[in-house]
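Omission of a single protein chain aside, the complex is shown with its protein chains in their original locations.
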Amino acid sequence: MYHKSACEGFQCEQQLLESSLSQADAGLGVVERLVGWLRQRSLFVLAYGTGCGAIEMRPLMTSRFDAERFGIIGAATPRQADVLVISGYLAIKTLKRVIRSYEQMQEPKYVIALGSCTINGGMYWDSYNTIKCLDHYIPVDMYVNGCMPRPESLIEGFSALQARIGRGEPSGYQRYRDNIDWYKANQRRVLGDNMPPAYTYDWYSGGAV
Amino acid sequence: MTTNRPLLLKLLFLAVSLTPTLTLLTWDGAWVWPLFGEFELLFQLEPLAAFFLLLLALGAPLVALPMARGTPDVPTYALFVLLLLGMQVLLLAGDFIGLFIGWEIMTWSSYLLLIRSTRATLEGAQTYILFNLASAFLLLAGLLVFYSATGDFQIAALTEASTAQRWAVFVLLGLAFLVKVGVLPLHRWIPLGYDQAPDLFSAVLAGLISKMGVYGLLLLPTLFPDALAGLAGRWLNGPTAGYGLAWIGAITAIVATFKAISQQDIKRLLAYSSIAQLGYVLTALGVGSSLAVGGAILQTLVHTLVKLLLFITFAGIILQTGQRRFNDLGHLIDRMPVAFFAVLIGIIGLAGMPPLPGFAAKYLVFVGLIDARWLLLLAAMMLSSTAAFIYCYRLIYGPFLGHANSPEARDATEAPMSYLIPQIVLMGLLVLLGIFPGWAIEIIVDPVLTALNLAPIGAPSWGELATPYGGYDGVILMTVFGSAFVIVTALFWLARGQLRRAGSPYDLSFAGEVPTADMPLHYGAGMGRELRRIPLIGWILAHTTTGIQAGLTRQTLATAGLLGGLYRRDPQTWILLAVLVLASVPTLLLLNGGNS
């Protein structure tokens, strides 16, 4: 029912947007496409329960919606995870932990942002201690909008992400790597002295990799 | 001239430490030294003693090398030389008098060496000497009973004695040697002594001196032929007397293993592990079959090598850092890589894992137990040898892995060369014995078995350990494991993707947090604490044997009080009593003699 080929009504909007974005095969070789296909078949999720959206992750993983049939399963630690799900608004205090977890994940890694709060602050648009646009701090690969998005729409979001991984398109982690100074400047603006120590990110710019 | 004296002294000391090797290589035939009356001291090199002399020949120079470092400490050197002399006398002795003389020299010189440590306390020193004197007096009592039964001090089979005399000799001599080996509840001097002794001397205590107890226990089958079975019949496929001995060994091994897990001090942990390892030897000796005794001999050899290696290595670490507790060390792997490998090899040997000879020894003992159909003992041994993994892991995690927990551990350097050379030699020996278990059986174990009137185990090739229950090939095992390791590493490097080394030891997956240097991240001290929640282990750890010894002390004091009651303040009563006894005994004897 929720297979990625099927969409109806407004759900097709995203697919339309994405199909216009993607090139035919992005000039990838057979090996890259095979690797992409294998990667999209298996997504380990680090569900960061930052806000009320976390409540939608449980039905997603359990019997009713059963995300495991798409190869989506929870991971215990960031080292093992492929996808970071930010579920809802993000207080500045949690942002530090989210950045830390994101940087500890091993590439390729993706971020799915849940709900309106991650796009424009949502109902917390004038709050003093939440961030308004998640993409300024860590690179978001896929937004799933709504307040709250239902598990169905989450699955849609995951499927779209899988399709993008399968096509081997450039993802957020490459953006983060390329624009690390911009991201770090943004993070420093809200975190101030509370930034994680330099060793957690200086390897991005140090060319150590 | 004066500048050369320390060097000369050291060279002399090192040369003397080679005397066991010299003895082993050159001693032939018997050397008789007439004593008073018709008694004479007999010195000869039996195959059994030759095996223990081999241990001595291996261990003495390896310990002497690091001991010779720094300014020469003449009393220590002299005592060490005396100790070597004592042990050689003990091993070469063909009769109980020589054995006893050697035993006493060994006891006293080791005691004097022990109290030279700055850490020695009155309690530790007293416990050491009291237990060892008790052992010596039990030996004396045993050999006097032996003499009264045979009229000779020669170490030979006790054939024409009565059952009571046989049991008396067995119990007295057995107890004497068990104290030396340190079975429960006679073990209290071991953790205290090994802990407080000078760090290098602990290696001698654990590696060599404790083996003299094993030597004594291996003499018992000589005294009581047919592997103790002559004493009290047989139980399943083994001797009944041995069954009791084996259970003592197994319980010792279990309790000492759990005690070892709960220790906070490296040397105390090693001391308890030593007790446990010799518990296995005791179990195997109890079985008494050729397989099990072969396993016991191999285990003795492995334990000597492993304990020398571990104690010398940790002596090096204590020398460099001054720290000896698990939670004061940590992350030495980068700074002391040789020591890390030495401890790694040591714990693999200690745990009896396959590539190293510890496994061969354990395999022989297990098969021996199955052959004797003593399966419950097998379960007990399995319990203690798997629980040993936990303390083995602590032994390497605490000092080498995790986080450096003290300033000394943060900037330690590798120990001096004189510590590293013995480590490398011992590591090499352990690996060689592991690859060629058949060679160890053929060259080292089988001559001893033949001397004990047991069937030799034999080996089809150097790499192969063969028993009636099947065997394994060390060379093939190492080849398979080594090539698998190389192939997996090569495949890993060939595959795409990059490796990145963490920028800081604190770059940890820590639930989103960033740990700092002042967080207690080192798990070395607490490890094993949660084991107390398991009822059996909690019970064992909550009890100590001090109660038994306190009770023994109370009984002794009560007996002394009883005897003291006979003692009157006025000496006249005593003298009168003495005169009465002296007068009546010859009279009675005369009357009896007259009647008969």
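Every chain is named by a letter (A and B) in the order it is written, and numbering of its residues begins at 1.
Going forward, contacts are C-beta pairs under 8 Å (C-beta built on N, C-alpha and C of every residue); 3 or more make two chains touch, one makes a residue touch a chain.
Everything below uses one rule, namely that contacts and distances are computed from a predicted model.
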{"item": "Per UniProt, the name of the complex member that is left out, chosen from \"NADH-quinone oxidoreductase subunit H\", \"Protein-arginine kinase\", \"RNA polymerase sigma factor\" or \"Binding-protein-dependent transport systems inner membrane component\"", "value": "\"NADH-quinone oxidoreductase subunit H\""}
{"item": "Hidden-chain contact residue, picked from the options B:L85, B:V338 or B:L521", "value": "B:L521"}
{"item": "Interface with the unshown chain - residue positions in chain B", "value": "236, 331, 333-334, 344, 351-354, 359, 363, 366-367, 370, 373, 375-376, 378-379, 382-383, 386-387, 389-390, 393, 396-397, 400-403, 464, 467-473, 476-477, 480-481, 484-485, 488-489, 492, 495-502, 505-511, 521-523, 527-528, 530-531, 533-536"}
{"item": "Contacts of chain A with the absent chain, listed as residue ranges", "value": "35, 38-39, 41-42, 44, 62-63, 66, 68-71, 73-80, 82, 104-108, 209"}
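As a working rule, only the chains that are shown with their structure count from here on.
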{"item": "Distance between the centres, which are taken as Cα means, of chain B and chain A, whole angstrom", "value": "60"}
{"item": "Touch list for chain A against partner chain B, complex", "value": "77-79, 97-98, 100-101, 104, 196-197, 199-200, 202-203, 208-209"}
{"item": "Complex interface listing, chain B residues touching chain A", "value": "498, 500, 503-504, 506-507, 509, 512-514"}
